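Not every chain is included here, but those present sit where they belong.
Labels for the chains are A and B, by order of writing; each one numbers its residues from 1.
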Amino acid sequence: MGVNAAYADAIDSDRLEDWPAFFTERCHYRVTHIENEQEGLPAGVVWADSRAMLADRVAALREANVYERQRYRHLLGTPLLLSQSATEAVARTPFMVARIMHEGQTQLFASGVYQDRFVVEGDRLLLAERVAVCDSTVTDTLMALPL
Amino acid sequence: MGVNAAYADAIDSDRLEDWPAFFTERCHYRVTHIENEQEGLPAGVVWADSRAMLADRVAALREANVYERQRYRHLLGTPLLLSQSATEAVARTPFMVARIMHEGQTQLFASGVYQDRFVVEGDRLLLAERVAVCDSTVTDTLMALPL
């Protein structure tokens, strides 16, 4: 899906302001980890239910100057399509994210799977839901760039 | 190939019992490393020639409770098709596998290439052969989850 490639490129190229536009106006974005998800705990470490909240998060990250201190590189696998209709698709897509610190060290920062629901709006495919389920329970995502 | 995405998802989502069904009943599954492979040593660190043997391996991993102690995340590249007919395809697919330990650390556990022969059975594409050739000679795959 080209939309996944564009999503990752926006974040990794420091065009964070483009990130909310990948979502529908009312949406569900959440970063959580596998144990919380299996226990059905709804609240993740990062949470938003509208494009406006995503834009607020970008503003907060800019304020905190987080991009000065780190960069991300997303690598996504092939989406596993769980269901598909003319207007909607549900898919799981695995990811690995490397974090590159300002001083140069690169580390495998996070791995996991996106649980997504895409919807067609006009000629675009938008995310109505993206839950990033991290494999590790200790990923430090509090002041992190979006997954 | 959707089958590769489904294969990785089964392992990484702890649905190990689904893993043997990606193979034909008589099959060849092997985990080895590049130096053994180049010297033509047939025996790898993990080896099976039937779906039943793969199921036995899953049972042994459950017995050993290996999933309590670690998780995997596979990320696969685009398959490089070496030959293709109406009933068969031979392909090489690169992989990286992250291991996430119970305490939370994530490390790049293994990298390498799948050397695969897929066959069509009914409406499914099954693995008649998958040889996972690891790049490193020291990957600890003895009691590991499947690659």
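The rule is simple: contacts are C-beta pairs under 8 Å (C-beta built on N, C-alpha and C of every residue); 3 or more make two chains touch, one makes a residue touch a chain.
Everything quoted here is computed from the prediction, not taken from an experiment.
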Overall copies of the shared sequence [whole complex; 2 in view]: 3
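The definition used in the following text is that only the chains that are shown with their structure count from here on.
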Whole-Å separation of chain centres (CA-atom averages), subunit A against subunit B: 28
Interfacial residue positions of subunit A with respect to subunit B in the complex: 34, 75, 77-81, 92, 94-96, 108-113, 135-139
Sites on subunit B touched by subunit A in the complex: 1-2, 4-6, 8-9, 12-13, 71, 73-76, 96, 98, 100, 103-108
